[in-house]
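All protein chains but one are shown at their positions in the complex.
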Amino acid sequence: MLDGYGPMLFKGLTATLGVAVGAYCIALVLGVLGATAKLEGGRVTKGVAEAYTFVIRGVPELILLLLVFFAIPTLIQSIVRSSSPEFVNFRLELEPFTSAVVALGFIYGASATEVFRGAIQAIPLGQLEAARAYGMYGRVLVVQVALPQLLRFALSGLSNLWLIVLKATALASVIQVVELMRVANLAAGATNKPFTFFLAAACIYLAISAVSLVCIKFIEVYSFRGTEQGAK
Amino acid sequence: MRIRLRYLFAIAAICVSLTAVQAQTNVRIATEGAYPPFNYVDAKGKLGGFDIDIASAICAVAKFNCTFVAQNWDGIVPGLNAEKYDLIFAAMTATIERRKVVAFSNKYASMPFRFVASNRVADAIAAAPGTGIDQLKTALKGKTIGLVTASTADPYVRKKFEGVSTLRSYQKMSDVLQDLKAGRIDAYADGALGIDATFLKTATGKGYRFAGAPLTDPAYFGTGVGAAARLKDTELLAKVNTALAQILADGTYQKIAKKYFDFDIYGQ
Partner (left out) sequence: MNFGPVIDGLSVLLQGLAVTLVLTVSTLLFGLLIAVPLAVARWRGPKWLSSLIWCFTFCVRGTPLLVQLFLVYYGSGQFRDELEAIGLWWFFREPWNCALLTFTLSTAAYTTELLRGALMAVSNSQLEAGFAYGFTGLQKLRFIVLPQAFAYALPTYSNDIIFHLQATSFASLITIEDLAGVASVMANKTYLHYEFYLTAAAMYLVVVYSVLFALKRIEKSLRRFLNPG
């Protein structure tokens, strides 16, 4: 039925998951950095973060992906090369997989920034004041009090972001990563059965989404324990 | 806690320096992977084809350590200039337009360019008055022509058929052929060898054939298929040319060519 492209579809699936997880992690890191930059940064840092989310929100992912994929490595290369004579042959060696992960992570870091910013601002001030009154500062304050609450407020945004990143990996087919969409495209071209293969790919994406939703439900129940709402 | 911009830069610099700084004997070669028999991706996901084999032979002679990557056709030249790889071996014809942005090696194959269409449309073209490109223009007036973006035939067909026919741009050859089969386009112009191998010689290509005269305007169709490199990499190209001359002389080229083509692919 799948003309022997089954194993390759499976490989595409693993690549999809790999890109999604990698990009999601990078997005989370950038999100935290961006949110803190926007809330507590100096004028310049704040400006950079604002410009970052401004641009990414306004430009389609397809165009962003192409620009980031080609422009960022060139930019970094020229910065490093001009910074010092010994780096004049500096090369950024990134294969398509890594490039896709970095590009998508960079793009969705902007959404993550907004999620974290909203979540940080949503933590009731009273909680932090009470913690400080009890003598909790710094790391203890963040880990014991702020972080669990942060997770609660950020959860819906972050779980939404995961589903979005998962689907965005299909764009990586445009920059030649052999993930699920690209495999379906190649197989469709080779066998002249586009409907079969794109349908198969769609079903696989659906399955991953379903599994993700179940996991998200579990995390939701866990993080909302002890609150009035209980499990949503 | 204020985040200073310099800390962000420091983190970025550390990340960047952790990626490899490499020496010059590694050569990364890009190909499309969607243009059989020159380059394709097999069912196991590996790149293969005439381009790959010739490039590997050249690398062996020139003592390069070669790795291959696949790249979408419309991004293959920008990728070269963005230093994502060093050479392109992708059945790319050395045209005058392309020579403005990349440098080409000596030719390693010849590629004729033709229109392909259903038998019905091909008959209409054959019956139209005139010869050469004018005959095609008369017959295809008001019809739809498919092209692969940035292919060799693309600028020529755009120039000649702008305003005469509707033009549609596709990402790769198999996409255009699917739409040709579905009847969304009436004709498709591109390298004849790829179309022949993947379409006309297969069951799906029944009822289709090449139509009209071959497209040969030298200003657009250049001097054969060559490997592309950045304009400044003259040394690399010189090594490629030397290696190419050697495999042409010692029979390696002919052996590889016989695997894929039953006629002389090198041409005049």
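A and B are the chain letters, set down in written order, and residue numbers restart from 1 in every chain.
One rule holds for everything that comes next: a residue touches a chain if its C-beta (ideal position, glycine included) is under 8 Å from a C-beta of that chain, and two chains touch if they have at least 3 such contacts.
Please read these numbers as outputs of a predicted model, since none were measured by experiment.
The missing chain, though absent from the display, is touched by one residue of B:Asp123, B:Asp179 or B:Asp233; that residue is B:Asp179. From the options B:Lys141, B:Arg158, B:Lys206 or B:Lys255, the residue with contact to the unseen chain in the full assembly is B:Arg158. Which of B:Lys143, B:Arg168 or B:Arg209 touches the hidden chain is settled by the complete complex: it is B:Arg168.
Contacts to the hidden chain, counted on chain A, fall at residues 55, 57-64, 66-67, 70-71, 163, 167-171, 173-174, 181, 184-185, 188, 192-196, 198-199, 201-202, 205-206, 209-210. Take chain B: the residues that touch the chain left off the picture are 74, 77-78, 97, 100-101, 146, 149-150, 154-155, 158, 168-171, 175, 178-179, 181-184.
To be clear about the criterion, only the chains that are shown with their structure count from here on.
Taken together, the chain B residues at the contact with chain A in this complex read 1-5, 8, 16, 19-22, 24, 33-34, 41, 43-45, 69-72, 75, 78-79, 82-84, 172-175, 177-178, 181, 204. Against chain B, in their complex, chain A makes its touches with residues 4-5, 7-8, 11, 33, 36-37, 40-42, 44-45, 48, 66, 69-71, 73-74, 76-77, 80, 87, 89-96, 99, 174-176, 178, 186, 188-190, 192, 194.
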